[in-house]
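My structure is below; once you've seen it, I'll send some questions.
All protein chains of the complex are present and in place, except for one that has been dropped.
On to subunit A.
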Amino acid sequence: MKIAVCLKRVPDMDVKFKIAPSGKSVDETGLKFDMSDFDGYAVEAAIQITEKLNAGEVTVISLGGDVVQETLRKAMSMGAHRAVQLKYDGTSVDSYAVATALAAELKDGGYDLVMFGRMSIDTAHGATGAIVAELLGLPCVTAISKLEFDGRTAKMRRELEGAYELVECALPAVVTIDEGIARPRYPSLKGIMAAKKKPLDVKPAQLPAERLSLDAMALPPERAAGKIIGEGPDAVPELVRLLKEEAKVL
């Protein structure tokens, strides 16, 4: 099975963000970067499929400046076989524009399965995968937490709010990956060494004019510090009083 996984390099979210002086991006000083969470699940799921079949190939694709090569190498150190950097030195928040560039690369790749994380953790529109599917004319299933195959049919579980769906579609298809499918492995030393020799193609990305502009970024208002009202069950009456009289939620 020939699988493509599109992934995005994003900052580590465990830190406090600052907004850059431009007001239109986060200040990247001191930030660490890695592949977006859901993309990591997709990479792991793809590798597991080829391991299970003992056949096939996983190509990881990322759009961005040369810094994305580090993320692509990491995916290859986990077990992806080859990588493509769609070189683009700008930043884009327009999922449609990004999807157009990715679809141009994927179009003639002969992939049986194209995987995305269900959204990137930074711009968080969660639209690129499904747009790519439409541009390629392929069926698409989003936010899947389980994936298996019955010949050329993918059988999936898709998460809804408080419910789930069992979904089937024939390959080739585009899927976007939710949590629960696979936890990304840590690259082994052997994997890291092997990744250095794996092919990483660099091609120029072709983005159409963007029609979603990022006007501003701001930090949300800080929560006011709360209070510890007491210890143990004895504090319960005071909590109930506050919920009733102050917060008015009871």
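As a convention for this text, a residue touches a chain if its C-beta (ideal position, glycine included) is under 8 Å from a C-beta of that chain, and two chains touch if they have at least 3 such contacts; residues count from 1.
The criterion applied here is as follows: contacts and distances are computed from a predicted model.
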Missing subunit (named according to UniProt) among the choices "NADH-quinone oxidoreductase subunit L", "Amino acid ABC transporter substrate-binding protein", "Peptidoglycan glycosyltransferase MrdB" or "Electron transfer flavoprotein subunit alpha": "Electron transfer flavoprotein subunit alpha"
Touching residues (missing chain, whole complex) on subunit A: 11, 13-14, 16-17, 19, 26, 37-38, 93-97, 99, 119, 121-131, 133-135, 139-143, 145, 158-170, 178-180, 210-220, 223-233, 235-237, 239-240, 242-244, 247, 249-250
